[in-house]
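Note that one protein chain of the assembly has been removed; the remaining protein chains are unaltered in position.
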Amino acid sequence: MDLASQLLQYLFAGITAGSIYAIIALGFTVVYNCTEVINFAQGEFVMLGAMVAAWSIITLHLPLPIAFLLAVAVTSVVGIGLGCVVIPPLKRASVVTLIIITIGGSILFRGLAMLILGQDALPMPQFSEGSVMVANAVIMPQSLWILGVGLACVVLLRLFYDKTMVGRAMRATACSKEGALTVGININRMVVISFALAGAIGAVAGVIVAPISLASFDMGTMLGLKGFCAAIFGGLGNFGGGILAGLMLGIIESFGAGYISSQYKDAIAFVLLLGILFFRPQGVLSGRKRE
Amino acid sequence: MKRALIVLGAAALLAVAWTSAYGAETYKIGAIFSITGANAPLGVPEKDTVEMIVEQINKTGGINGHKLEAIVMDDAGDETKANLAAKKLIESDKVCAIVGPSLTGTSLAVAAGAQAARIPLISCAAGAVIVTPTKPYVFKTAQSDIHAVAKVLDYLKAHDLTRVAFLNVTNAFGKSGKDQMQKQSPRAGIRVIAWDEFGDKDTNMTAQLTRIRGKNPQAVVCWGTNPGPALVARDMKALKMKTPLIMSHGIANKKFIELAGDAADGVIFPAGRLIVVNEIARNEPQRKALLGYAAAFKKKYGRDPDTFGGHAWDAVMLVVRAMRKVGDDPAKIRDEVEKTRLVGISGVFAFSPTDHNGLGKDAFVMVQIKNGKWKMLT
Partner (left out) sequence: MSARESPASPTSEALAQVEKGHLDRRVLGLSRPTWPFVLALAVAMAILPFCFNNTYYITVLIFIGINTITAVGLNLLMGYAGQVSLGHAAFVGLGAYTSAILSTKLGLPLWATIPAAVALTSLIAYLVGMPTLRLQGHYLAMATLGFGIIAYIVFKQWDLVTSGTSGIVDVPPLSPFGRTYAETPRLFDLQTYYIVWAAACLLLVLSANIVDSRVGRAFRAVHGSEVAASTLGVNVSGFKIQVFVLSAAYAALAGCLYAHYVKFVNPEPFRFTFSIELVVMVVIGGMASVWGAVVGAGTITILSELLRSVGDYDVIAFGVILMVIMTFMPQGLTRAASDLLQAILRGRRNR
């Protein structure tokens, strides 16, 4: 197998993984922008989406599109729940307390998934069969779905923020809470919506990655952490940065595993994180400095 | 006089009633398994098997009239929890032997304590390091990776597959397999041209497989426990790699086929005879024990047993047989186990002071998955 097709193969694998990281980074950004809270349960939203979808296909024999919608709906509700829990302490508690609450949430969601959906890994069918070959490198059809759905997600989110009242209200809240209050925006509702959105986004990521990675109750932790790294690289709070950073992370991981060593593949994301923090904490791709 | 006799008679009757109520004391054994958490697929069948055996034994009169009680504790795959569980079993519950734990890490964490307390520990975990070097009170019933790798190397040699790639999960099971492969492959004349690893929570192995494909091996050997190997099989199929795929005994369960789907077809791996029990010859020594276990398990739980449960069966039966001969003294049980020859589920055991695993590579047969079913290779 020649060098070019190997390179391409690594690239495709990297873009696939990177798209997932990018979507997860979006989830972090949505919540952070509105509340300044780092939602450590974001990874579990991905897990819930994947598990609910896989479980409902296997046990309830639902067709894929319905399972997809169900997964997104359930996870959004869970997100709303978490958002409601976060609201009372949001004003007076310290950042640490809020982080721990989301951590408690992630532990709870993992426990619920273990109990209700089971401790076994669950397979999920690919969205479509067949495969595409580009210069001897294979593109798995699911990779195309991941890219496509991911892109749709980003576009929808952009439309939401730009064109809808609610979206613009959320942007206002992110810019300035006091300002938002003076124009009569209900901050609490914004918080809940941001969490619901993060849940939905996470669920989407979970459903589209599950056919490749299988769904299991403990898949959320590592994915969440790597998505978090991507969000930091891109500059916490920067949408475009997070997406780009996620893609780059996936590609770097893929090439690192292929050309350097697969032994330390998982460490790559975190070594990059440390590097960024030591040398450019505001993120590589963020223009402004965020406090 | 008559009154005295009546009183005496009543007293005698009472005495008999009293002693027979508290007469034969219960034999207590402990069990530590990973019943919750990511390793539940190992711990749950092990726990089910132990409870099934205890129930069976008590129904048929116990052990020499003594009731058998198994106190099963969950370590959730955590070393500290395993440690505390072992302490509780030994000190609070005063068990005479402990079966389990399910994993190599947790087994190593409790081995030193069991040894110091002089309570026999019979682990159901795969790591050869548990019994090498031998500790007097520590045994194990699961087949060793030493023998699994040896069996795989035999297969590779027999089929002239001398340039192979090796891929393993970065957990104790996978890395132990890699360790054995590094040690044994030179002697067996097999050259490993690529060594790669993947995390057990990785979402895909395309990068590693692309690298391996580039080196053009004659076969790919993948060592791990679910779900990683299933992903490897799927990714290989997606990448249209036609290289023969040989795996470890870690996939000797239905779950692998369920997770890998079509990609499982053609995969070859070493396994205990339990999963191909219907194909083994009539004169095979293990046949009776295997059929008995499979039938009883299916009857009680409504599903087929798997190899992990088999390890627990072997461990409990070792203790039970020893107790039948020597009662519930831990030191005597240990001595008895060390002498035992047991036709078990994981293989035919022959323990000795220098071998606390008692199995060799003939505990394995090579199995291939065809159309979602297991077929024994001869």
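By letter and in written order, the chains are A and B; residue numbering begins at 1 in each of them.
The criterion applied here is as follows: a residue touches a chain if its C-beta (ideal position, glycine included) is under 8 Å from a C-beta of that chain, and two chains touch if they have at least 3 such contacts.
From a predicted model like this one, the values you see are computed outputs, not experimental measurements.
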item: Residue among B:31, B:50 or B:172 that touches the chain left out of view; value: B:172
item: Contacting the left-out chain in the complete assembly, out of B:88, B:287 or B:321; value: B:88
item: Residue among B:31, B:68, B:96 or B:109 touching the omitted chain; value: B:109
item: Missing-partner contacts on chain B, residue numbers; value: 35-36, 73-74, 76-81, 83-85, 87-88, 91-92, 104-105, 108-109, 111-113, 116-117, 127, 129, 170-172, 175-176, 179, 197
item: Absent chain, residues of chain A that touch it; value: 85, 88-89, 93-97, 99-101, 103-112, 114-115, 221, 225, 228-229, 232, 263-264, 266-267, 270-271, 273-274, 277-279, 281, 291
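One rule holds for everything that comes next: only the chains that are shown with their structure count from here on.
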item: Of all residues in chain A, those that touch chain B in their complex; value: 1, 6, 9-10, 12-14, 16-17, 20, 114, 119-121, 123, 131, 138, 140, 209, 212-214, 216, 218-219, 221-223, 253-255, 257-259, 262-263, 265-266
item: Residue ranges of chain B touching chain A (in the complex, touch as defined); value: 36-38, 40-41, 170, 196-199, 201-204, 206-208, 210-211, 213-214, 216, 226-227, 230-231, 234, 238-240, 255, 258-261
